[in-house]
Structure formats: C-alpha cells, structure tokens
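All protein chains of the complex are present and in place, except for one that has been dropped.
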Amino acid sequence: MTNEELKVSVSALYPAITFDETGEFLNAISSVAEFRSVMKTLRHNKELEFDFLFCLTCIDWKTHLMMVYHLMSKTHKHVLVLKVKLDDTKDPQIESVADIWKTAIFHEREVFDLFGVNFKNHPDMRRILLDESWDGFPLRKNYVDENMISI
Amino acid sequence: MAETEKMIFPAQLHQTADGGIVVSKLDDIINWARSNSLWPLVFGTSCCAIEMMSAADAKYDWSRFGFEVARATPRQADLIIVAGTIVMKMAPVLKRLYDQMPDPKYVIAMGACTISGGPFFYNTYSVVKGVDHVIPVDVYIPGCPPRPEALLHAMITLQEKIKNETYFGPSKTIEK
Partner (left out) sequence: MSLLGAPEVTEDGEFIINIGPQHPSTHGVLHLKVWLDGEMIKKVQPHLGYIHRSIEKMSESLSYRNFIFATSRMDYLSAHINNEACALTVEKGLQIEAPPRAQVIRIIMAELTRLSSHQLWWGCTGLDLGAVSPFFFAFREREAIMEIMEETCGARLTQNYMVPGGVMYDIHPNFQNRVKTVLKQIKENFKEYDQLLTGNVIFEGRTKGVGYLSPEDAISYGCTGPTARGSGVSCDIRKWFPYDGYEKVQFEEILGTGGDCYSRYMVRMAEMKQSVYIIEQLIDNIPEGDFQAKTKNVIKLPKGEFYQRVETARGELGVYIVSDGAASPYRIKYRSPNFSNLSALEHMATGAKIGDLVAIMATIDLVIPDVDR
C-alpha cells in the first residue's frame, strides 16, 4: 500500500488519528486512550497486517514525551510510524504492546530504563541496561549527573 | 658462559669433576620463572578484545613469549588484560575478578577507554574514567584499539618489570 492508501484505510478505522508526512514514512499520531486498540488493529487487520515492529523509542520534547513505534508489514511491504504523545512527564504511563510484538519486551524495558515511561501490563518491568539502584533517567533532557564531564 | 646462554637461564655453571654446580640468586630464578609463563585471563569487554584475539592468532602469535595459556577462570590466571571499556555496572565485577586471582598478579590496561575513558570521556553517564579507579595497573597501552604489536610490547614490558622484582624485599625500579 502507498502512503496515501494507508492514510485512507487507517483513518476509516480510526477517524481521530491525525497524520503528518514530513519524513520519509507516514506518521500517524494517536491518543493514549485509543492507543492499545489501534495497535491491535494494525497488527491483526488483514489489509494492514503490521507484523514487524522494527524500532520502538521515545523522544523527550521537554514539555512532553513522544513514543515512536516504527511498524512494517512483511506481507504488504509498507511502513507506518505511530506516535503517541505523553503529556505527564512526572509519571508517564502507556499500555504495553509486548503481547502483540514480543520484541517490545526488551525495547519497552529500555525506554523505561532511559526515559522512565511506565508500561502497563508489561510482563517484566525492570531496568535493563543500568543498575536497579540507578537514580534518574539519563536520556531525559533534564537529567543531571554531577559525575558527567561536559564540554 | 656465553651472553646468550645467560639470558636463557639466569645462573652460572661451575664445572666440576663429576658434572657441575649451578649458582644463582633465588630472586633471579623466581622472576625468570614468573615472567616467562604469564597466564592471561580471558577477559574482554569490547573492541580491544578483538585485537587481543588477533594477538593470539598465527600472525602475531603471543605464545612466542609464553602467553598462550589463556585461562577462563581468574583462579588460574596471573595476568588480567583489561581489554575494553569498563562501565559502572561492570566495575564491581572486575574488582571481584581481580580479587579472585592468586598473588602475584598483574594488570595491563589496554586501550584508551581503560586509561581514561577515552572516546567516552565527555558527556557519558555510565563509563568509568580509567580502570585504575578500580584496580592497580602495571602497564598502560594507548590506542583505540591498540594494534596487536602494541599489546605484545606491553606484555614484554611487563616481563621486564617482573624481572626487576625482589622476592623478599620491595621491588627495584627499572634501570634505564
């Protein structure tokens, strides 16, 4: 499917989703409330069938956090980037997708470790790269570490 | 006795009627034995470990100098080559490995990361800025990663250092 066709079929299913086509891929922006059902549909809908989650990350925009999911369909060969805005930077929460794509088990733990996003219903929500006792979330823009030497 | 033979075994041979007597210093013999059979621990964290493996292969062949008995357990090793970056999470493990090694034990810090944090010195939150914050280091080799020849040079330097130690007293400084 081309980006245009994707846009049509996704917005037919979820009219609340907004799109922007600034990058190379089609970006779809979903709300936190709808997120889980959108992801399930994207995975299981026969026309869309996004079976390969190839990148899962987060961006700290200081005022809010943005979750970014890069999805690809191996059968239809199309790519969609789904974004979810998290307004609460103190205790950001989002539903886990670890049961839909198993690769999310590790990737969500990494986002939890470095950004502090809490994934609800994740099977094993622990820090993955840093020590359990680590203080703070290093990839946040407001992270301070007195041992860090900056230029 | 010829000069070359002296280098092979640090002793004097005195011929007698029914054979001979070997005269040497205990220090010299102990150091000779220790320096020529250093058993390194198989320990590599990142890129330098690949160059350490290259030093073990047929082209560089560190067994020429007696290093080929690489041991996987610290209890059988007497040399630890810290090949690669040490991060905060790894530091306690490295300390434990060092503590488990029997005395006398030696440390080579291989590569820029182990000397000072190297390329990961600025703006990193998890890198230990030099392995000498964790364990004492005998020989440092710069490079990112150092060539296998540099590692061989470091190991030979360490052998020289060992040859100048004294068993019963403090170690002598290397005379240069």
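Each chain gets a letter, A and B, in the order it is written, and its residues are counted from 1.
Following the convention adopted for this analysis, contacts are C-beta pairs under 8 Å (C-beta built on N, C-alpha and C of every residue); 3 or more make two chains touch, one makes a residue touch a chain.
None of the values given here were measured: they were computed from a predicted structure.
Contact with the omitted chain, checked across A:46, A:77 or A:90, is made by A:77. Touch with the hidden chain on the side of chain A covers residues 22-25, 51-55, 57, 59-60, 68, 70, 74, 77, 101-103, 105-107, 110, 114, 127-131, 138-139, 150-151.
Considering the complete assembly, chain B touches the hidden chain via residues 41-47, 49-51, 53-54, 57-59, 72, 74, 84-85, 87, 89-90, 93, 96-97, 119-120, 122-127, 144-145, 147.
Everything that follows uses one rule, which is that only the chains that are shown with their structure count from here on.
Centres computed as Cα averages put chain A at a distance of 48 Å from chain B. If you check the complex, the residues on chain A that touch chain B are 130-131, 138, 143, 145, 147-151.
Chain B contributes residues 88-89, 121-126, 129 to its touches with chain A in the complex.
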